[in-house]
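Chains shown are a subset, placed as in the full complex.
The chains carry the letters A and B, assigned in the order they are written, with residues numbered from 1 in each.
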């Protein structure tokens, strides 16, 4: 957080059928619907988050990610970071407060990978869902489905990984926690963190900007099994898992929302401090780096959305 | 146990390289080598078993199962069961005490599926490994690898499932815990139990007698993850998992020993009492019945050994 960026604050996903999507993210994944806006967008949160929402669903013709936003520690920081983005050469767009419900102004920029990101400093805080901030119980009894605890990160495919890393490192204060290198030393995957988490955003080299998945955190490996069982009970399309990643060593399962957006829920995973060397995986070991147990990529892993 | 058969007592597997096999079953799976015989066979056990061994490895040109043996409650019971086998029309072979180290006489028979089974009533008891029978600790600190707790069952492919069920039910006192039925009502898979376990032996319809896997029990789902991690760390060939079965609902992983014999380690699973109706799966749902999360059979599942 050395530049004042704290965490992934929200992601806006496009969905083909808003009702089916809301059912998926609430009843299956255990997120909580918090609000809707006049445009018809639906705002959801995971129960441990203190901000009002972290996931925004927008009805559209095609699935995919509209943007991912990071929360900063103050409006002053936001001004500084905006200046940094401009100096770096990013296209920057100022989105006024209220465009997203109960959210302050946002600074939108396009990363060298081609993805839309944004920074913001203010969002209404509603506190953790289902527990008080005074003498809080361990968890809310009313929670259903997979009981996802928080929005964790996105994995994105795109070009210009080196420039994107520079931007996130020098302007936004992220660190390189893990990477995949080719035999020639080219970085083809980079896992970036702005905290001590294994990743707050990750990129894999690809000619076009694509969306791979949005990931939510679970408490433990038993909840990964519970998630897998629920995926089966609800006839939800599964990608792969339960398994472990080599990169970050998280315990994971991938599946799809009704629109075809890939979701991950995972538990565990390594931690990273600023004085840690990045962990390096060789591209020859990519199968094991991605899926530690199978040690091969399944075909579907390569399927990504615009 | 209504006819006096108690449990799977041992399985003899053929392996191509005895040293590689012993390393696999001890260092990886956590079994304990207990003895060797003049023929070069190696005897192993899992730590919670009180009998001296439950797995016998024999060096051979081809992998597969030589025979699976069930332990009976007494020599008198063994005599009665032998008579029942003969009356049923089985080929029966009497194998004298000592042919397997520290094991009493065995009654060998060929099931209608074509597999060799045997019954025995006496085997040297060495007690649980690594803990005393007086004020026993919870588990032995010296245990390594996957920490398999006991030999649990075999899954076998072969013809004549109906006759085989009759034999196991009427002569040996097994119950049908679960089954897979075709739309025409033909039973193409049967999971048989002689205790309250989900299965002590299971059969899937196939033109030839084949060996699918020998299965060992783990304490819990966390140990299934540990098993999966160890499979990766040791570059062991994996089949599928961690996942859950639909049939029995056990939490499982399949992998191969260095000779190509498929092993399972699993945890959990349903229980069955004699007054329970069998659980039925429709053949149309076979994918989900076998692999509850993926809901499709992987190709390798169909690979079986002579």
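Everything that follows uses one rule, which is that a contact is a pair of C-beta atoms (placed from the backbone, for glycine too) under 8 Å apart; a residue touches a chain by one contact, two chains touch by 3 or more.
Just so it is clear, the structure is predicted and the values come from calculations on it, not from any experiment.
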item: Complete complex - number of sequence copies, 2 represented; value: 4
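We take it that only the chains that are shown with their structure count from here on.
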item: Interchain centroid distance [CA atoms averaged], subunit A/subunit B, Å; value: 44
item: Touching residues on subunit A, where the partner in the complex is subunit B; value: 221-222, 225, 228-229, 231-232, 238, 241-244, 251, 253, 288, 292-295
